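Can you read through this structure? Questions will come right after.
Just one protein chain is left out here, and the rest sit where they should.
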């Protein structure tokens, strides 16, 4: 399964090794780990809860992975996203892409993160010294995802 | 030391963990592993020897890392490049970049790989069923590195 | 007709429930129609589901538009813009 939602932590090194499976055609492995920080929007964060929409989240991530595989020449993709309670320095998400060449692996990995950030139903609630707050969506994430859209036709 | 040249293999998961050092300001970890494939330019590869220029290789990589840090808001960078004899599925190079945000970490990581491929004195010699051959430099690598150059001024 | 409605993340907290099974009129039902029906309850329903709010709706776990039809047995989820990763 290229997509997993889980409460427990992941071992990024072991996941990468499993995805490569000693496949001698793999020349490039691009990966990304998203980590819980101790501050956001200028305020301290002591804890975080990640909520998802069971069923739809997996489907949405599957669709993003399929789109990445159709756009770039890559071999295998893994997305692991944690839900539940997390604290600063905890790992949140892992994306790994293997391929023959680095350019395609990098592009697919970054694309998956940008789409995940704007299209996968996952929500963060932060505990701060001033109380709990739901994280607001960022326009910078919309802009990052927008880069991957085909240019709109200007024909009448 | 952000740059290491070594004959022995590396543990990418352990290197990432060491670079993060549980720093609660790190929100993004982008990494890349280059791997020895069993074929190149259409021919089978049974073994590979990586040669470097002791002293200059480290300096060139240090310079690339410094340039990445000056261009993007990133925290820590690690480059490990192996030399000596390698066989298909062996890891060749590891680049890890930590930062607060993913866009900068991804860009710095890809930039370092593109510059390493064109500016760090390292050479591959492949063993094939037809004999040994030195790998030829690729124009696609020059083009990848060229993307990061500032546009040339067209002023007179 | 019977449908299932879900409220996720901040919407669940603001509306005070994770979801509900509803019996609504099948005639010309759409996402916009269901939203109007819920807003007519007044109070938090009216403010939280107000048209100006950045709100997302999924029908049967696929992203939907205001004009997306709602059919018997459908699962309709209301939630805020996503913030995972």
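Each chain gets a letter, A, B and C, in the order it is written, and its residues are counted from 1.
By our rule, a contact is a pair of C-beta atoms (placed from the backbone, for glycine too) under 8 Å apart; a residue touches a chain by one contact, two chains touch by 3 or more.
Bear in mind the structure is a predicted one, so any value in this text is a computation, not a measurement.
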Displayed chains in contact with the omitted chain are B
Which is it among B:37, B:52 or B:102 that touches the chain not included here?
B:52
Just to verify: which one of B:37, B:81 or B:102 makes contact with the chain not shown?
B:81
Footprint left on subunit B by the chain that the document does not show:
34, 50-53, 55-56, 59, 81, 92-93, 113, 116-125, 134-138
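Criterion: only the chains that are shown with their structure count from here on.
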How big is the gap, in whole Å, between where the Cα atoms of subunit A centre and where those of subunit C centre?
26
Inter-centroid spacing, subunit C versus subunit B (mean Cα positions, whole Å):
49
If you average the Cα atoms of subunit A and of subunit B to get two centres, how far apart are those centres in Å?
23
Among all residues of subunit C, those touching at least two other chains are 85
Touching at least 2 other chains, the residues of subunit B are 102
